[in-house]
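This structure is in structure tokens; I'll ask about it shortly.
The complex appears here without one of its protein chains, the remainder shown in place.
Chain nomenclature is as follows: A and B, assigned in order of appearance, with residue numbering initiated at 1 for each chain independently.
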Amino acid sequence: MAAQVDGAMAIVTVEGLEALLQAIQARGYRAVGPTLENQAIVYDDIESINDLPRGWTDEQDGGRYRLMRRSDDALFGYSVGPQSWKKFLHAPKLRLWTAERHGENTTVTPEASPNDRLAFIGVRACEIRAIEIQDRVLISDLYVDPHYQALRARALIVAVNCGQAGGVCFCASMQAGPRVKQGFDIALTELLDGGEHVFLVEAGSEEGHALLAPIPHRAASDDEIEAAAAVIERTASSMGREMRSDDLNELLMSNLEHPRWDEVATRCLTCANCTLVCPTCFCTSVEDVSDLAGERAERWRRWDSCFTMDFSYIHGGSVRASAKSRYRQWMTHKLATWIDQFGSSGCVGCGRCIAWCPVGIDITEEVRAIRGCDAAAEEPQ
Amino acid sequence: MKDIADLLRHHPFAEGLDEDTLSLIAGCAKNVVLQPGDYLHREGAAADSFYLVRHGAVALETFVPGRGSFTFLTVKSGEILGADWLIPPYRSSFDARAIELTRAIAFDGKCLRGKCEADPRVGYEMMKRFIPPLVKRLQSARMQALGMYDAANA
Partner (left out) sequence: MPQTLKACAPPSYPMAPRMIPVTRFIRESQDVFTFDLAAEHATPFTPGQFNMLYAFGVGEIPISISGDSEAPERLTHTIRAVGPVSAALGKLQAGDQVGLRGPFGVGWPVEEAKGFDVLLIAGGIGLAPLRPVIYWLLRHRAAYGRVGVLYGARTPDDLIFRSEVEEWRRTPDFQLRVAVERAGPEWTGDVGYVTPLLSKLRFDATEAVAMICGPEVMIRATALALEDAGLADSRIFVSMERNMKCAIGHCGHCQFGPLFICKDGPVHRYGRVRSLLSYREL
């Protein structure tokens, strides 16, 4: 069970949260969290809770993301934006090594693993699940990604239980949220309804405990604990989307020739947005560069997407030349083959791919179409 | 006559063929021996024969001006050779040249066609034996035409 502040759930105020953030930084962490930028909430460096999108929320739907003012001062009153923590742990672009020629000999120097201690502020349940999924891919097999490993081992996770579900959220369907259950150092639930703006906090690790202990707090009352549970309950029951997920591997893999793939291909632009915003997509490509003299060469790794033509290129042509085959690769990988490969679904139900698809293709709707029922038939009674 | 039926009986082509049919078609067959370099037929010439290769090897060739002759298939012991005698105007579409000492059973095409016309049961028996190797060759020809070894490799 998670450790708690002085053995109990505690309540901290907004000022207490600021103190916590300062304590985290004082302990040598680089704090990153949600900030407002270019009309979206993105993850970036934060110094104080004043950098958080206080009083903002978002409205999301297929192909739609819009910021709006809230009627209160909530610090975490929105759902996930276009970015995820993978931009820090699994960098979009990374030099892997540098090679230098000295006469006959060439030396290869791997890029040193980073020492950064990152503190992720405001990590949602689905995002913790996504990080665990990337852990499984990148650091749990025979070969380990040293950069990811170094950052991940040192990262501090300050999680937030979602106070409201976004229009495209379906983490409840994927058993990935909205309640933060494990994998955090500190978990917060923002309480706005009791007339007072406070946070119910819980430590999930020794580090979290050590950070929370000196912060001004009081023991949470039963009412407050109940109120926090009710917040999460309300979020769970108001998911913007829904998707039956217990049989997806069999469903999709037995429907690889379903006409729906052709239909979705007429809409899909193969722009790769869905894979870039997805918190679990891990695919990368490499690029080799060298100086003009041919004395120095580098290899860079960058995010790649199965929606690009080059992704599946083998001498003679691309294996997946059609839009249909690329959309099918994406969806079957997320929802079906991921289970064979890594023992879980590759989707956490965050809804990013739905909101950030320029033509509003909705993974939950595509699954429904392949399942052969219409939206109405699946509506809960 | 008896000898040729005997030779026929030992060729895979005649496997499972009843004695009556065997001796009937043997009437159209003769034993031939080809020296290396001998042509069984030439491109454009009348296709009046059908062969069962008993021993040896025959190259099916076509001539490309400026580049010489090209072999596109070799036919070896136990295989059949020749399809052009089946369809009008009964003209060979390529050269067939023995590349080893080759012993074969040669059928007179016109004679065999006559027997098939006269007794459709015999015709059907023959058809069942011609078609599978021809279809197999067609499949191989498709692979060769695709130039598969040129494409993505190992």
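Here is the rule we go by: a contact is a pair of C-beta atoms (placed from the backbone, for glycine too) under 8 Å apart; a residue touches a chain by one contact, two chains touch by 3 or more.
Note that this is a predicted model, so its numbers are computed, not measured.
Note that the absent chain touches A, B when the full complex is taken as a whole. Across the entire complex, the residue among A:23, A:40, A:67 or A:99 in touch with the chain not shown is A:99. When you scan A:306, A:331 or A:361 for touch with the missing chain, the hit is A:306. Listed here are the chain B residues that touch the chain not shown: 57, 59-61, 68-74, 76, 97, 99-100, 136-137, 139-141, 143-144, 146-154.
Mapped onto chain A, the interface with the missing chain covers residues 96-97, 99, 101, 104-110, 137-138, 141-146, 253, 256-257, 282-286, 288-290, 294, 297, 299, 301, 304, 306, 311-315, 319-322, 324-325, 329, 332-333, 336-337, 340-341.
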